[in-house]
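Excluded from the complex is one protein chain; the other protein chains are retained at their positions.
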Amino acid sequence: MDHTEFVRGGTGLSGKDVEQNKIFTVDDALNCRYTWDTGVAIGRYLEELKNGKIIAKKCNKCRRIMLPPRMFCELCYCPSDDWVYVEDTGVVNTFSVCQVNWDATRVEPGQNPHLPAVIEIDGATQGMGILHLLGEVETDKIFIGMKVKAVWKPAEERTGAITDIKYFKPY
Amino acid sequence: MRKVGVVGAGMTNFIRRAQETPKELSYQATRAALDSCDLNLEDIESVAHGSAPDAFDGIHQKGEYLADGCGGWNKPTMRVFVGGATGVHALAHGWYHIASGMFDTCLVVCEEKMSSAMPHAQAFFLTIFDNITERPLQPTLLWIFAMEMNRYMNTYGYTKEDMAKVAVKNKNQGIKHPSSQFNEEVTLEDVLNSEVMAYPVNRLDVSPVSDGAVAVVLAAEHVARRVTDKPVWVEGVGWNLDTAYWATRDLYYPRYLEKASKMAYDMAGITEPAKQIDIAEPYDPFDYKALHHMEGLQLSPPGKTVELLNDGHFDQDGNLPMCPSGGLLGVGNPIAAAGTMKVAELFWQLRGEAGERQVPGKPKYGVCQAWGDLMQVSSVAVLGI
Partner (left out) sequence: MKRVAIVGVGYTSFRTTSQDVSYREMIFEAAQKCYEDAGGIHPQDIDAFVASSEDFMEGVSIADEYVPDQLGAVLKPVQSIAGDSMQGIASAMMHIQTGEMDVVAASAFSKASNVSNKNNMVSYACDPIFIRPFNENPYMIAGMEMNRYLYETGATREQCAKVVVKNKYNALHNPVAAYGAKIEFEDVLNSPPMCLPLSYLDTSGDVDGAIVLLLASEEKARQMSKKPVWIKGMGWATDTPNLDTREEGWGDAIYASLAGEKAYRMAGIKAPRKEIDFAEIDDTFSYKELQHLEALKICTRGEAGNLLEQGFFSNQGDFPVNVSGGNLGVGYLHEGNGLHKFMEVVLQLRGEAGKKQLDKARTGLAFSWRGIPTATGVAAVLGIED
């Protein structure tokens, strides 16, 4: 028996067919708005970011200092304990140099590419990283293991969001 | 535990932009799967289907919308959704429908239509990131792949050439697949010189966005033996999910995949996978992922995988053929359907029906795997004949 007989269907169209209206389409734009409750842990995290600080939470059982903070240790499975301030410096665990915007458009020539990185924050348990951006650094100088420090927005511009830190730069 | 057999498989072509609606794509694959074996829709007692983010179609409760296209009218129909791992997980989902004793037959259908999302499906991946701690940074899916690839290469000292070889191998192999989006070969230079998306990822390191659907028919042993003289048995299934706090994990090794594969191998009675598995279909949305997953699947010692690749160990006629289908890189990547394409591939391979892509030597056991969420989850299935 030949399996190719059972591979069928799926009629191809080109982007132009759609753009030039050669094909019937129905358009809709979704309007989905959410107001998420941050809860206790993330609420405090954001509040401290507004103050220019990074706060984590400790589990006394496994002694991990967890970032982002959470009200329970997911490994020991018990409520977490003390609030612990950590540094705003860290080490790059991994990174990328991205020429594509979130919506799939390309970064314009002359504009800086995005520099996402996982940064292991000093003061938290080893390996406790957060996603953030790098800045004020040449792309070919970034390396895994690079030490970086947060560059904060000025106090009056901080709103209590992860973007209160503009980016991390090498130091 | 009741034995469950795969008795039929069918799929649509994987194409960049399909004219058919998601329902129609599901129907085409389902119809082909039923035609491939001696069962009709009336014989099907349950439907286990999967489809990845509702956001692509802009349809909430997408499973309900797809239900009739998947043959689910007036039947017990249930949708499983574990991101990219859905394609192989749907097989596990269908498996327990029958292995539990609740049903004797089950239709497993996975469908994806990414082209409806405008301007580009990639934009919707913004919403997989944590709404408060990550989304304000405007991340794209490319970031996590690029960062994982970077960490992986850095840990073992692999190069971009090493990774690109997988893209070349799979893309050129995929030309042999009747459903493939491609019919032109690529070279190593093509891959390395292709547009830089997010270092270290270039355009041709990535599988294409596609529309498509795949369906397989499952049956309990007594039905399977009646319907076909070559049932392919679901020997083992496994799945495992890691923490959502992905930035606290070292990305160079998928430990959740190790656990998922152990679960599947234990169930299948496989103690030495690298020796006993004859065909591997790891999930390969990006070239490095195929190698990353071969290590997680215990099919290749971490750090030695590139060596084996260069020796031809993973070629169609090598010791452990890897992605004889051509994989996602070679055939196409309609997210949920891609994993099920690998299930269908093993079905055809183990029965000796894979045509040009047939792995020589009467393979007995195959393993297929899919991966998804925020680099967190894997589903694994071991099939045998």
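By letter and in written order, the chains are A and B; residue numbering begins at 1 in each of them.
We take it that a contact is a pair of C-beta atoms (placed from the backbone, for glycine too) under 8 Å apart; a residue touches a chain by one contact, two chains touch by 3 or more.
Just so it is clear, the structure is predicted and the values come from calculations on it, not from any experiment.
Note that the absent chain touches A, B when the full complex is taken as a whole.
Residue B:D242 is the one among B:D104, B:D162 or B:D242 that touches the chain missing from this view. Of the candidate positions B:F14, B:Y27, B:F81 or B:F182, contact with the unshown chain belongs to B:F81.
Checked against the full complex, the candidates B:F14, B:Y27 or B:F124 give a single residue touching the omitted chain, namely B:F124. Which of B:M267, B:A280, B:M322 or B:A370 touches the hidden chain is settled by the complete complex: it is B:M267. Counting the whole complex, the residues of chain A in touch with the unshown chain are 26, 28, 30-43, 70-72, 74-75, 77. On the side of chain B, the interface with the absent chain consists of residues 1-2, 21, 52-55, 57-65, 67-68, 72-83, 89, 93, 95-97, 99-102, 124-125, 127-128, 130-131, 238-245, 255-256, 259-260, 263, 267, 372-374, 376-377, using the contact rule stated above.
The definition used in the following text is that only the chains that are shown with their structure count from here on.
Measuring from the averaged C-alpha position of chain A to that of chain B gives a distance of 26 Å. Considering their complex, residues 1-15, 17-18, 23, 27-28, 30, 34, 36, 38, 42, 45-46, 66-68, 74, 93-105, 114, 116-118, 127-133, 139, 144, 161-163 of chain A touch chain B.
Interface residues of chain B facing chain A in the complex, by the touch rule stated above, are 8-20, 24-25, 28-29, 32-33, 35-36, 58, 115, 118-120, 122-123, 126, 129, 131-134, 136-140, 142-143, 146-148, 150-151, 154, 178-179, 195-201, 211-213, 243, 245, 247-251, 348, 351, 353-355.
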